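Omission of a single protein chain aside, the complex is shown with its protein chains in their original locations.
And now, subunit A:
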């Protein structure tokens, strides 16, 4: 089924090139159908005003039937935003990346959802269990089965 993944990602990329990304989101690199990078910025008034983060998408042959592995990039001086659903290793606890993933969601749709997750944040803080999680976290965030405590993301 790799053909579906390639066709889908090709189409998504074409659309990004022709129509551009949503406001505050920019494509950094998409050299292949395995890893894509975007910068993400919250527009308007928010806790994250003026801050730019980098999101990494990793796709397997099952995309879009299975969700992409999405996380914030924390290398080369980049950092993960301080947010109750974002771990310091860049992993994100968001139900749409896990059990509420739908194959109709696109890469830009995920970016926009994460953008609004940041925008609606009232208090900048790490998840309560950050240290414990980061110490044992697998490399791929998809291997973690997060329990979503609220459904806002």
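By definition in this document, contacts are C-beta pairs under 8 Å (C-beta built on N, C-alpha and C of every residue); 3 or more make two chains touch, one makes a residue touch a chain; residues count from 1.
As a convention for this text, contacts and distances are computed from a predicted model.
Trainee: I want to check something: the complex is missing a chain, and I'd like its UniProt protein name from "Cytochrome c oxidase subunit 2", "Cyclin-like domain-containing protein", "tRNA (adenine(58)-N(1))-methyltransferase non-catalytic subunit TRM6" or "RBR-type E3 ubiquitin transferase".
Mentor: The correct option from "Cytochrome c oxidase subunit 2", "Cyclin-like domain-containing protein", "tRNA (adenine(58)-N(1))-methyltransferase non-catalytic subunit TRM6" or "RBR-type E3 ubiquitin transferase" is "RBR-type E3 ubiquitin transferase", the UniProt name of the unshown chain.
Trainee: Going by the touch rule given at the top, which residues of subunit A touch the chain that is not shown?
Mentor: Within subunit A, the residues that touch the unshown chain are 1, 4, 7-8, 11-12, 15, 19, 22, 62, 64-66, 84-85, 93, 95-96, 99-100, 102-106, 108-109, 112-113, 115-116, 120, 127-129, 133, 136, 138, 143-153.
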